[in-house]
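One chain of protein is taken out of this complex; the other chains stay put.
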Amino acid sequence: MRLQLQSDMASRTAFLLFFVNLFVSWVSATPLTGGRVLAVIEEQYDSTKYSQFLMDLKGRGYDVKLEPAKKDTLSLFEHGEKVWDHVILFPPKFKGYGPALTPQKLLEFTKLGGNVLILTSPSSIPEQVRELARELDIGLPPKDYITVDHFNYDTVSKSEKHDVILANRPAVSPAVHNYFSGKQDDLIAFRGAGHTLGNGPLLVPLLTAPRTAYTYDSKEDFAYAQDPWAAGTQMQLVSAMQARNNARITLVGSVDMFSNEFFDMKVQKPGSTKPQKTANKEFCRDVAAWTFGEKGIVKVNSIKHYLSNEPNAPVNPNMYRIKNDVTFEIELSEYDIDRWVPFKVPSGDSLQLEFTMLDPYYRVPLLPSSTSSNATTFTTSFKIPDQHGVFAFRVNYKRPYITYIDEKYSVTVRHFAHDEYTRSWDISGAWVWIAGIAVTIIGWIGFCALWLWSAPAAAKVGVKKTQ
Amino acid sequence: MPPKKNVSTPSSTSAAPSAAVATPISTPQTSHNVPSSNPISILEGIFKNYSQSTPQRTKLIDAFLGFLVITGVLQFVYCVVAGNYPFNAFLAGFSATVGQFVLTASLRIQSNPANKSEFASVSPERAFADFVFCSIILHLFCTNFIN
Partner (left out) sequence: MSSLEVLLKDESTRNIRRLLKVVILITIAGAAVSSRLFSVILDPWFNFRASKYLVKNGFYNFWDWFDDRTWHPLGRVTGGTLYPGLMVTSGAIYHILRMLSMPVDIRNICVLLAPAFSGLTALATYLFTKEMKDESAGLLAAAFIGIAPGYISRSVAGSYDNEAIAIFLLMFTFYLWIKALKDGSAFWGALCALFYFYMVAAWGGYVFITNMIPLHAFVLVLMGRYSPRLYVAYTSWFALGTLGSMQIPFVGFLPIRSSEHMAALGVFGLLQIVGFVEFVRDQVPSRQFKTLLKALIFIVFALSSAVLVLLTVSGVIAPWSGRFYSLWDTGYAKIHIPIIASVSEHQPTAWPAFFFDLEMLIWLFPAGIYMCFSTLQDQHVFVIIYGIMASYFAGVMVRLMLTLTPVVCVSAAIALSNILDVYLSIKTPAAPTAGAPSVNERKEKKPRVNILSAGKDSIVGVYSKASKIAVIAAFSIYLFVFVLHCTWVTSNAYSSPSVVLASRMPDGSQHIIDDYREAYYWLRKNTPDDAKIMSWWDYGYQIGGMADRTTLVDNNTWNNTHIATVGKAMSAREEVAYPILRQHDVDYVLVIFGGLLGYSGDDINKFLWMIRIAEGVWPDEVKERDFFTPHGEYRVDDGATDTMKNSLMYKMSYYNYQSLFPAGQAQDRVRNAKLPAVGPTLSILDEAFTSENWIVRIYKVKDLDNLGRDHLSAAAFDAGKKKSKRTKANKGSQRKLRVV
């Protein structure tokens, strides 16, 4: 049972919770990564605006607690342990969050495995969030910049600004796991500001702006943008960072997306004939579910490696010999909302095993060999290279949207022992020389025998000589 | 190895090589017994000299030396022709023969009555015991090495 959570304690508690819940309350199962949600929201009044979203969370087993941002007793930790599993940050009414929610604290929280969902609105992006975003390499627009699109705006809400933009569900390549694509003609209403992403491999876009969208300063009195801050698909509406310990931080550019108003809104694209209901409810649920680890969690159940040709070979030995044939097995499961299912590698991708010492010597595909009700076993066999040293079986499978799999198992590969080389008599080429030695030795024995046998004559000679 | 080889070939069957080398320049010289300038007669003379004055045991040694040379040459030729793939085997085989050759040659030198003065402390019996001792070590090393 190995979950890819790097901080031990956190994962252990998570597991404990998981198992307890599994047995005690199977029906209303608490989510895998824990159900304690802190929603930082300014006033009780505000919460009614997002009640559908929050109720939905509660309905999925989360214990959502609403707290104002500046509450003195608010704390993410107690005795060095996090007291929440997930945090949702709604934009604050005033300048910022309280001292409990500094970027350092939030990063500390993610370091312990907590997930954070940050909702922003153009008018209120507190400095804490900006600082955090800088660390994540997410570029946030300045205050009051908004994103508009003159081709994909909502005609129903009649906004002159064209600031309610309608985005399609993201189209993701078949090579990656996809948790956000739903139906293709779904429309997601968005009112806020997009942001840009750096090139860090840990950042993933969840919802990209349409090609014709751009962000500009809404305070300027121009009917058009002279100098857009960002435009097109370089701009993200929702994006996330999955940290190395698989904690997730999701940043949403529009808090309105999560509001009841947008959930129930009917929208119509320019040129389209009839209004349709937004897919915001489903999409936001997807976003929250992914952020809080209901989806895209992959765990390694077991790893086995052994000599291929020997039926009774010990499993997971510490040492192999060069040119051994070995088989490697890894069993993977994926969590899907409330249960473990067999992990599937997307069609355009392949799970690979590396056999490395400093650099990979081999990179071989791991193929599914057997599937049980909740796990898939991937297997491969290969011959250990002719190089001794401390090698590692490494499965390094890091893909967007799923937890990183980076398993490293060190084994020592030793050289041939002195009695494991091919013996000379097994090599036909050596027979001649074996014969050479044999003949020499036999000849020598014969010679010695003859010598001793001829002793009397020689003795006579010796006597003669001494005389 | 090669230079040694070239030389050991003749040295073994002592009569033939000396003639072979001696032949071209044998004319001015007067050989031991036969005061003839005919190469064949020199050869005969040397051979006769050899067969008469050499003790039987020395002849035995010479025969063994000849045998070893043939074995060695065969192995070497095989190595040149077929390659020396299990190198340790080649080394073991070939050096067993060469080693045996030099040890036997040492025995011949030591047991040669003419060298008596040189080897004051080595009697022929002692020489033979030494020879056996060395040969056994040699064979042990070689068989171990060929593995």
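Chains: A and B, in written order; residue numbering restarts at 1 for each.
Here is the rule we use: contacts are C-beta pairs under 8 Å (C-beta built on N, C-alpha and C of every residue); 3 or more make two chains touch, one makes a residue touch a chain.
Not measured: the values here are computed from a predicted model.
Engineer: Can you list the shown chains that the omitted chain is in contact with?
Structural biologist: The omitted chain makes contact with A, B across the full complex.
Engineer: Hey, which of A:Gly139, A:Pro210 or A:Gly253 is the one touching the hidden chain?
Structural biologist: The one listed residue touching the chain not shown is A:Gly139.
Engineer: Touching the absent chain in the whole complex: find that residue among A:Leu54, A:Leu89, A:Val148 or A:Leu197.
Structural biologist: Residue touching the chain left out of view: A:Leu197.
Engineer: Tell me which stretches of subunit B touch the chain missing from the display.
Structural biologist: 1-4, 6-8, 10-11, 14, 17-18, 21-22, 25, 28-29, 31-32, 46, 87-88, 91-92, 95, 98-99, 102-103, 105-107, 109-110, 112, 114-115, 118-122, 126-127, 129-131, 133-134, 137-138, 141-142, 144-145
Engineer: Mind listing the subunit A residues that contact the chain we can't see here?
Structural biologist: 6, 103-104, 107, 110-111, 130-131, 134-137, 139-142, 196-202, 227-230, 233-234, 241, 243-245, 247, 319, 357-358, 388-391, 410, 412-415, 417-419
We adopt the following convention: only the chains that are shown with their structure count from here on.
Engineer: Using mean C-alpha positions as chain centres, tell me how far subunit A is from subunit B in Å, no decimals.
Structural biologist: 77
Engineer: Which bits of subunit B are touching subunit A when the two form their complex?
Structural biologist: Going by the criterion above, the answer is residues 55-57, 60-61, 64, 67-68, 71-72, 74-75, 78, 82-83, 85-86, 88-90, 92-94, 96-97, 100, 104, 113, 116, 124, 128, 132, 135, 139, 142-143, 146-147.
Engineer: Any idea which subunit A residues touch subunit B in the complex?
Structural biologist: 421, 423-424, 427, 429-430, 432-437, 439-441, 443-444, 447-448, 450-451, 454, 457-458, 461-462, 465
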